[in-house]
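Here the structure is laid out as structure tokens; the discussion comes afterwards.
The complex appears here minus one protein chain, its other protein chains still in place.
Chain lettering (A and B) follows the sequence in which the chains are written, and residue indices restart at 1 in each chain.
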Amino acid sequence: MTSVPYTERSAKPNGWWGMAVFVATEATLFGTLIGSYYDLRFRTPHWPPPGVPDPKVAVPLVLLAVLVAASVPVQLASVFARAGRVGATQLALLTALVLQSGYLAMQIHLFVDDLNRFSPQDTAYGSIYFTLVGVHHAHVLVGLLLEGWLVLRLFRGITEYRTVGVRATAFYWLAVNVLAIAVTIVQLSPSL
Amino acid sequence: MRSRPERLELIWAERPGLLGWLTTVDHKRIGLLYFFTTLVFFAAGGIEALLIRTQLAGPNGKVLSPEAFDQVMTMHGVTMIFLFVIPMTTGAFGNYLLPLMLGARDMAFPRLNALSYWLFLGSGVFLYAGLLMGKGPNCGWFCYTPLNTKEYDPGLNADFYALGLIFNGLSTTAGALNFIVTIFKLRAPGMSFNRMPLFVFAMLAVSLSLVFALPPLTIDLAFLELQRQAGFHFFDVAGGGDPLLWQHLFWLFGHPEVYIIILPAMGIATSIIPTFAKRKMIAFPLVALAELLVAFIGFGVWAHHMFTTGLPVGALIFFAAASMMVVIPSTIQIYAWLFTVNLGRPEFRAPLLFIGGFIALFVIGGLSGIMFAAIPFDQATTDTYFVVAHFHFIIFGAAVFPILGGMYYWFPKVTGRMYHERWAQVSFWVTFVGTMLTFFPMHIVGLLGMTRRVYTYHSGFGWDAYNFVETVGAFILAAGLLIIFANLLWSRFRGAPSGPDPFYGGTLEWATSSPPPSYNFAVIPTVSSPYPNWDRAEAGVALDHGHETAATTVRDGRLDEVLKMPAESGWPIVLAFAVTILFIMLLTAHVVVAGIFAGIAGLVLVAWHVHEPAEG
Partner (left out) sequence: MRRLHPELLQWYGLFGAALAWAAQLVVGFGVAYADCTAASRHWGLDVVTWVIVLTVVGVAFGVLAEAAALSILFETRQLGYADAPPQGRRHFFAYGAALGNVLFLTGMLITAVGALSNATCRPA
């Protein structure tokens, strides 16, 4: 009777693969949104349409840098979890959570600010702009909830299940970061 | 000291009674739940078909009003595709058979599996609630813009359509995710990638396709709801939108969807043929790869549904070329199947008869399909009954016939009893004749100019006789299906005991009892070919001290980990209920309450993960 405990596992755990497939779905979702953005852009010579201001470049790029920088503690959390270091894992996740929450709060402020200047109900530009950016922010929020839940769960100690949870969340954040770069470039493309 | 089967039964058996079914995470029970639910939807879709055919039996039909016809016709398509074929092949056949064929004790994520089913049920009830309220989807299964806008379709009909299909998509995505991880990680030791059964290759192709095809549909439907309910502009020219964007996104999903419909049927065919031809599949690697190739190339042909939209020929030509390419992998498979049967010692029992019918109908449907790759021909026949003929030969002939054959083939495995062979053969012939009579004349009447989706027609076009024959055929077809179900029902209670392996099948589901025990295999087998049941048995791993199954490496199938599996749980059905309410709130534009139920769903997810399987 052979027994192979998970510590000697060579393949990625099931939970990681599940997150990988989920990421594939979400990446396709964003690919579709970006494709739609360009389809709508092909149709009109004026993009943004008259009356809609060009997107600002500086602040979104700084925020993007903050988000990407916050990916470092997230990936570190995965390393600490695999080493069994509960406290270090929680600290890394909490650091990321704080940075990313700051990012999201600022982004929501910018979002509301944009809504005051032009509306998704006026033009296709507005519709696709707010949908694309809004869906991205929703994904960031989900990432924050995952980190928060893990920090709380880890107070009961570390198990294989929770380690896989941290690894899967770290992979999710990697994907969100890559998608954030794509979304920001598209969002700012009329001004670039 | 209990025996191994007794020990395993104690570990794996679920609660008895209704509560057991509501909280089940056993893939076999979930497969059966899917099976019976999809049969109910099949009956509904079939009644809708018979209503359509009765209305169209003669000119100036008065059976259905135009409004009623629109809903019946749309729901026929939506039901058959989203609520019957896909859940039947993936949810019923896939769920029941995949762990058995892989030598595993369950799917990778058993609770997610249960959630897929309850979400599916919720989405089906949601869609039919609309129909029963007289507000069912009424814009055709692809619901083009501008017909789908508030201006032209002001009631809730298109909202039921959009939200219902997003809801249904959640279930299907969860299922596809589960299948992929199960196929990658839960194979029996020794089952490297090149030793997976062909059915598994088909399921892998289907699941990968679903993962990449469903998001464009979700986005399309979300755009539609945002436009309808929140006044956004995606598809309306006046607001700077693009009407063709709807079609691009829909067909980016829709074309892979039709391969998703047919691939599992090919998987069923490639399971039945070696068993009854008594030889291994010829050119096994080509058949396996052809299944993946069809799925891949299928993503590159979508705009062949848009040849009449006025897009530039320079852009559309890419899709004409790709549409010609996509035929080749299917053709390779057809030749492989025919050679296998001819070079074997075939026994034409009912399952193989259905596969024979499938091949004939698939060739006819495929030939009419390839004709559409030529842009001029497509432009002459778009939106005529010629198209209706093509896709019914493919969907009914090439997707449903293997499902029917598969029902007979695996009936002994699931029930432990044999079906009645003679009546099964009769049922095949009646169904086959009915299919030809119903759908073949549609080619002719389409070339004579009859357009699709018309609720009636006038006399004098030369269409009357053909339509009448089609209606007669539809009732013969219905009779054939009734004979099948009567046979299965009777055999369930009076059939002869089948034993574990009545047909000498080559794959692992035949290596365990009929029906399989709750733990599938007393010993997880070690495998050295895609036909392990035809090989000499090798030593395996017992894993009989906990709720466990084996995980292996992805490419080479080396034993890698002992997985702790979850026991039954009430959270999947609770979560599905919360999501159903969420969709109802979105339908009725109660956004805040919808948000509250989204929050509740989140809390249920937290509770779900509090219980970790390793804790027992």
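We take it that a residue touches a chain if its C-beta (ideal position, glycine included) is under 8 Å from a C-beta of that chain, and two chains touch if they have at least 3 such contacts.
Values in this document were obtained by computation on a predicted structure and should not be read as measured data.
*Asks:* Looking at B:A114, B:A322 or B:M418, which residue reaches the missing chain?
*Replies:* Touches the omitted chain: B:A322.
*Asks:* Could you tell which one of B:F82, B:Y96, B:F307 or B:F597 touches the chain left off the display?
*Replies:* Considering all chains, including the one not shown, the answer is B:F307.
*Asks:* Extract the touching residues of chain A with respect to the undisplayed chain.
*Replies:* Residues of chain A in touch with the missing chain: 41-45, 47.
*Asks:* To test your reading of the contact rule: which positions on chain B touch the chain that is missing from view?
*Replies:* 192-195, 284-286, 288-289, 293, 296-297, 299-300, 303, 307-308, 310-322, 324-325, 328-329, 332, 375, 379, 528-530, 555-557
As a convention for this text, only the chains that are shown with their structure count from here on.
*Asks:* Can you tell me which positions in chain B touch chain A when the two form their complex?
*Replies:* Residues in contact with chain A: 108-109, 112, 173, 176-177, 180-181, 184-185, 211-212, 214-216, 218-219, 222-223, 226-227, 230-234, 239-242, 244-245, 248-249, 252, 541-542, 551-554, 558-563, 602, 606, 609, 612-614.
*Asks:* Which residues of chain A touch chain B once you look at their complex with the stated criterion?
*Replies:* On the chain A side, the touching residues are 1-6, 9-11, 13-14, 17-18, 21-22, 24-26, 28-29, 31-33, 36, 39-40, 43-44, 49, 120-128, 131, 145, 149, 153, 159-162, 165.
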